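Here it is: the structure, laid out below.
Complex shown without one protein chain; remaining protein chains in place.
Think of it as A, B and C in the order they're written, each chain with its own count starting at 1.
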Amino acid sequence: MGNVTRVTIWNEYRHEKVHDRVREVYPDGLHAAIAAGLTDGFEVRIATLDEPEHGLTEEVLNGTDVLIWWGHMAHGEVSDEIVNRVYQRVLHGMGLVVLHSGHFSKIFKKLMGTSCDLKWREAREKERLWVVAPGHPIAEGIGEFIELAEEEMYGEHFDIPQPDELVFVSWFEGGEVFRSGCCYTRGQGKIFYFRPGHETHPTYYNEQIRRVIANAAKWAAPSTRPYPKYGHVPVPLETIKPKD
Amino acid sequence: MGNVTRVTIWNEYRHEKVHDRVREVYPDGLHAAIAAGLTDGFEVRIATLDEPEHGLTEEVLNGTDVLIWWGHMAHGEVSDEIVNRVYQRVLHGMGLVVLHSGHFSKIFKKLMGTSCDLKWREAREKERLWVVAPGHPIAEGIGEFIELAEEEMYGEHFDIPQPDELVFVSWFEGGEVFRSGCCYTRGQGKIFYFRPGHETHPTYYNEQIRRVIANAAKWAAPSTRPYPKYGHVPVPLETIKPKD
Amino acid sequence: MGNVTRVTIWNEYRHEKVHDRVREVYPDGLHAAIAAGLTDGFEVRIATLDEPEHGLTEEVLNGTDVLIWWGHMAHGEVSDEIVNRVYQRVLHGMGLVVLHSGHFSKIFKKLMGTSCDLKWREAREKERLWVVAPGHPIAEGIGEFIELAEEEMYGEHFDIPQPDELVFVSWFEGGEVFRSGCCYTRGQGKIFYFRPGHETHPTYYNEQIRRVIANAAKWAAPSTRPYPKYGHVPVPLETIKPKD
Partner (left out) sequence: MGNVTRVTIWNEYRHEKVHDRVREVYPDGLHAAIAAGLTDGFEVRIATLDEPEHGLTEEVLNGTDVLIWWGHMAHGEVSDEIVNRVYQRVLHGMGLVVLHSGHFSKIFKKLMGTSCDLKWREAREKERLWVVAPGHPIAEGIGEFIELAEEEMYGEHFDIPQPDELVFVSWFEGGEVFRSGCCYTRGQGKIFYFRPGHETHPTYYNEQIRRVIANAAKWAAPSTRPYPKYGHVPVPLETIKPKD
C-alpha cells in the first residue's frame, strides 16, 4: 500500500439534489465534507450512484485501498453486478468503511450475512459515542467520548454478527444505546461500520468524527500479500501412508 | 423448545444414488447414519433435495429447532427461494449445523458473507481433530482429540469470518491444518460448522463424531424469546430537550 | 452436572451488618434475595466472608457447579489462598457469575488479567440494560431491555478484556453507557459478569434481573469432561523422521 492510502468515497448523492435541508448542510455533497477530513496521507477519489457503473469501474476499484460508503434512499438502485465487484475486491483485501445508513446497503448486508436491521428515530437528539476499546488504532486521538448535539437515533438490537472488535458504543438522549463502531474481517479485507452521519446534521464537519474516519481508513488499508490459493491440492506436503 | 430438540436433517441424497462406493458405505443415505446418532432427547425428521420444496416447507421449518445440512454435488440446484426461507428461519432463531462439503452451500455462504473456499484433497489420509475449547458444550464427552483413519483433507486458508468460538482444529497426515469446528451467531440463530464427513468414508458411524453432532444440535437449539422489534420508534423512552 | 445445578452464592455480607439502609432493603442479606430467584433446577448453598475459609472449603467448592460472587467493601480481606482455590476450580470447570461491585474482587481481576477499573456514581439514576445478543441463552425470557428505576452508575471505559460474548449494554440517565453482561471462558470454566446490584437498591428482587442470574447459572454450569493433560509427551502420535 505504501505510505499513501488511496481512498474512494462512494456517495449515493441523491438527498443533496432533492432535499433543501440536506443541500443547505452539505452544499457540495456529503462526500465533499467526508473528503475534507482525509488530509494527511490520503489520495481521495469520489464516486457516485448516477455515474456509469456507479463510478466503481474495475479500474477504479483496483486502484482503491479503502472504499468509504454512504448510501440511504437508493440502496435498491445499486446494481448487483457492482455489488459483487465490490464484494470480490473486499475479499481480496480492499478495506471498506460503511457509514450510517449504509448499514442497509446491499454490500454491507452481503458481507455481514444478517438483516442489519435496527431501530431509528429522527428527533434531533443528543448522541454521545463512548470509546470502549481505548487502545484501538481507530480511537487514536479521540477523547473519552464524542458528543454530537443533534443526530438521528439508531437503537439496539442492531442485527449484525458480533463484531471482531467493538470500538464505540453510543448513548442517546431518548433512552437507547447502539454499537456504533464495529470491526470485521472478510477474506483479506477489513471492514469498519461507523454509525454517525445523518444527512440533515453537520456531523461530517465534526473534527473528532473526521478523525475516526481517517483512522479507520488507515486501519482498513490492505496488507501486501498474495491472495490465498484455494481448491484442489492433489500433492500432499507430507507422505501419506497407504491404507490397507 | 422444551426438553426435546426437533431436528431436521437435510441431505442432498444424490451421491448415494449414483456412486456405488457411497451407497456401499451409506446404504440408507448419509442422513440415516446421522440420524442414528441423535438418540437422546431428539425428534428427527429427514428432508432431501429432490422432494417438493426440497422437503423444507414453511411448515417443516417452523417445526424445526435445528437444521442439519449435508450437501455437495448439487449446491446449485437448491432454489434461492428455499435458501431465503432457511435464512429467515435462522435469523429468527433456528439452529443450523453445517457438515463437511456444506461449506459451499448457498445457505452457509449467505450467512457467512465470505467465499467459504478452502483447499481439499482425496487421499484417504488420517485426520485428528483436537479440542481447543475444552469447556465448550459441543466438546462435552469428547477426549483430547478424535482420530479418523481416513478422510478427505480440507486445508487452510478456510475463507470464513473469524469464528465467535473455535472448538476443533484438525491435523492432517498430508501436512495441513483446518479450523474444523466453528461457532457463529446470526440474528437469533446459532450456527455450527463441523468439517468431517466425506461421502466415501464411514465417518458418521463414528461414536465421537455422532456425539459432537448431537452436542451441537443441543447447543444450537433456540432460546425462547420474541423476535426483536426493528424499524421506526417515533416515541422516545426519555424526554428529548427541544434544540435551539 | 445432571439436571440440577449446584450453586454456591458467596456474599461478603458486611454492608447488611453496618449500614441501616442496606439492612432495610436486604434484611436477610443480599444472598437471600439472590437465592430466592434460583427456584427451578438449582440446589443453593450460601457462603460468606466471615465464615472459616470464607465458607469456601475444598469440599464446598468441589460440590459447586457455579459460584455466584457479591463483594464490595472487603475485597482486601479475602485471603489469597481462597482466591487461588476458586481460581483453580474455575480453570477446572466451575462456572463463576460475578455481580456488580465484584468487578474489583481479587478473583475477577486475576481471571481477567486487567485492572477491571471503571467510572461510578451513586445518584439514584435510571438504568436500562439493552439486550445486544438476542439469541444468547442468558437473554432467554428477557424483553428488549430491563429497566431499573434507581441504580448506581458504572461507566466506560470498563477495563476488561474484550468479552467473548457481549449480552447487555446499559444506558444511564446521567449520560454514560456500560458493557453490563459479559461472557468469558478461562480454562474449562465459564464466567459471566453482570453489572446491576448496588446494595442500597432492591435490584435483586426484580424478576428480570433474577431471570438473568438464573440463566447465567445454567449457562455457566460445567460440561462433563476430564481436565486436559498438560506437560511432557515424549512419545509422538506419529513417526518423526530422523534428521540428518
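Definition applied: contacts are C-beta pairs under 8 Å (C-beta built on N, C-alpha and C of every residue); 3 or more make two chains touch, one makes a residue touch a chain.
Note that the structure is predicted; figures quoted are calculated from it, not measured.
Here the missing chain is touched by one residue of C:7, C:44, C:112 or C:167, and it is C:112. Within the complete assembly, residues 93, 128, 131, 133-137, 139-142, 144, 164-165, 173, 185, 187-190, 222-229, 237-238 of subunit A touch the chain that is not shown.
Taking the whole complex into account, subunit B touches the unshown chain at residues 128, 130-134, 144, 155-158, 162, 165-166, 169-172, 175-177, 179.
Even with one chain removed from view, subunit C keeps its contact list with that chain: residues 91, 110-115, 117-121, 123-126, 149-150, 153, 155, 157, 159, 161-162, 164, 173-176, 184-187, 228-234, 236-238, 240-241, 243.
To be clear about the criterion, only the chains that are shown with their structure count from here on.
The minimum number of touch steps linking subunit A to subunit C comes to 1. A straight line joining the Cα centres of subunit A and subunit C is 36 Å long.
With each centre defined as the average position of its C-alpha atoms, the distance from subunit A to subunit B rounds to 30 Å. Residue positions 164, 173, 185, 187, 228-229, 237-238 of subunit B each touch two or more of the other chains.
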